[in-house]
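Up next is subunit A:
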Amino acid sequence: MIALSSPDILGSPPALACTQLAKHYGGVRALAGVDWELQPGEVHALCGENGAGKSTLARICAGITRPDSGEIRVDGIPASWSGSDEARRQGIGIILQELDLFAHLTVAENIALGNPALEESRWVSFEKLADAVAPHLRDAGIPVDPGTLLGELSISQWQLVAIAKVLSLDARVIFMDEPTSALTEDAVERLFTVIASLKARGVAIAYVSHKMSEIFRICDRISVMRDGEMVSTMRRQDTSIAEVIQQMVGRPVGAREATPPEDPKISVLGVWKLSTRKLRGVSFDLADGEILGVAGLVGSGRTELARALFGMTRVTSGRVTLADGDYRPRSVSDAMRRRLVLVPEDRRRDGLFMRMSVRENTSLAALRRYARMGWIDGAREAEEAREQLDETHTTYGDAGQPVDALSGGNQQKVLLSKWLLTRPKVCFLDDPTRGIDVGAKEDIYRLIAALAEEGVGIVWVSSELPELLANSHRIMVLHEGALRGILDSADATQEEVMRLATGGKGDGP
Partner candidate 1 sequence: MSAAAGGALGSARRAARPFIGLVLVLILGVISSPRGAGGSIVFLSAGNLTDILLQQGEIGIIALAMTLVVIAGGIDLSVGSVLAFSASLAGLLLVRWAPHIPAGAQIAATVAAVLALGAAIGAVNGAIITRLRLQPFVMTLAAMIGVRGLTKWMTGNTNIDFGFDAAASARFSDIFSHKPLILSAWAVLAVAAHLVLARTTYGRYLRAIGENEKAAFFTGLPIRMARTATYVACGAAAALAGLIHAARSHQGNPNDGVAYELDVIAAVVIGGTALSGGQGSILGTVTGTLVLGVLTNVLRLRMVDSNVELMAKALIIIVAVWLQRRDRNAPSA
Partner candidate 2 sequence: MKRLPALPLFPALLAAVLVAGCKPQAASPEASAAGAQPQRLVVFSQCNNAEPYRAAQNAEMQRLWDKVPGVRLMVMDAQQDSAKQISQIETAIRLSPSLLIVAPNERAPLSEVMGDAQKAGIPVICLERDIAQPNYTTWIRADNEAIGRLVGEFVVAQLKARYGEPRGRIVELAGLKGVEAEINRSGGAHEVWKDYPGIEIVTEAVANWLQSTAKDRMTEILSAVPRIDVVYARNDPMAMGAYLAAREKGREKEMIFVGVDGLEGEAGGIEKVRQGILAATFVYPLCVDKAVEIGTRILDEPGFKPDKVYTMTSHIVTRETLGK
């Protein structure tokens, strides 16, 4: 455990101070006269619901977006910059929720992009660049070869590379937008070590997150925003999780517990000794209306399981059966035909079509239902899409606008709506609540529970153990491609799951 102490606040100008910042997007008020400051050497949380304005505030301070009005001061000196490059040069860095990394470049090149100090090394020789970059990779806790192509790494590794990138900037102020959303437990610990060392160096860190447990562990102060306004700024020791949540949301929010299915009759998904290049004889059973969580560390084979079930990787041995018979995984469309659907992990890259409209994204998987001989019945499509979006409590302005314009949480709801419209029998969810706020998460938990009540079988992969424990009936734990155990969620504890996930033996199949 790492203890973090408060900095000495008196006597020096704030590292960053905002006065009356305001920003409108069209008719929507994203920020309304926000005053806020960040002290050197403190870790300061920014909390708020979907649309509260915390991401907007972070982006403005990092130079990505320009405010409509208001002032920013860095170390007491007024600053204005025309782009994130300039902001970076003044020592303000940001790790975005949607990582601005490029799959077709190497790790080293990604880190060097936009970093004036490293750009020169980049042109001299790759070895020089790799050397310059290696220490940052080590600090971030991702000891990969800098020459690896980014596309070959997993999502959680991408996030660590993004952290390394910010470390390389030698920034004085760092904004982190949902930095642990794709990280596993041990990676989170490494991040906290990094933050502690940055803090010791006097770097100010703004930590935008929804994860209360983390915030209350490492942050010195907590600022809560709601509807574009700064509601309060408190010291951590003066407040509690419940109070913060209450301020964020305006109402108290409780934890959920999953109710087990009534009388599970049939197995909607049976996997028997499934092996691929990375999976070793995984077997499990899923009943109708059951929620089966899948836990494990990075590289444990959770994504590989999805790939195997949907025909994206070759199955070397084993058998899969669905409710209506044997199933040989061949392709995603084949799986869809058997009413087995996959909601992929990275919604921007693999799930949504950013420039297409909300309606089009929602209806795409089930489009054939609204078409006769290929001709789309626009009215029916619009109506059913709207109904589905309402059921998932998706907030959107106009169904014709690009899905790009929605917040992360609503985008995820659109993605779920798309698959729900196909009326699946088995749903494989890969990290469905990654990078979305408390309010939206609650909606999604409720949704998944409702789905299960209708008899849909759900396999739920997640890196957030508490969420799995609270919302699933059973949890399956993988370690290095093998099944370590299947536990009843009601009785299991985090420690036990972690033990299995790190290779301890359990008493499962």
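Descriptive notes on the structure:
Assume a residue touches a chain if its C-beta (ideal position, glycine included) is under 8 Å from a C-beta of that chain, and two chains touch if they have at least 3 such contacts; residues count from 1.
How these were chosen: all candidates are chains of the complex that A comes from, given by their letters.
Treat the numbers as computed from the prediction; the structure is a model and nothing was measured.
Shown alone here is subunit A; of the other chains of the complex, listed as 1 or 2, the one that touches it is 1.
Against candidate 1, the residues of subunit A that register as touching in their complex are 25-28, 30, 51, 53, 56, 65, 331-336, 342, 344, 349-356, 360, 364-365, 367-368, 371, 374-376, 378, 396-398, 400-402, 404-407, 418.
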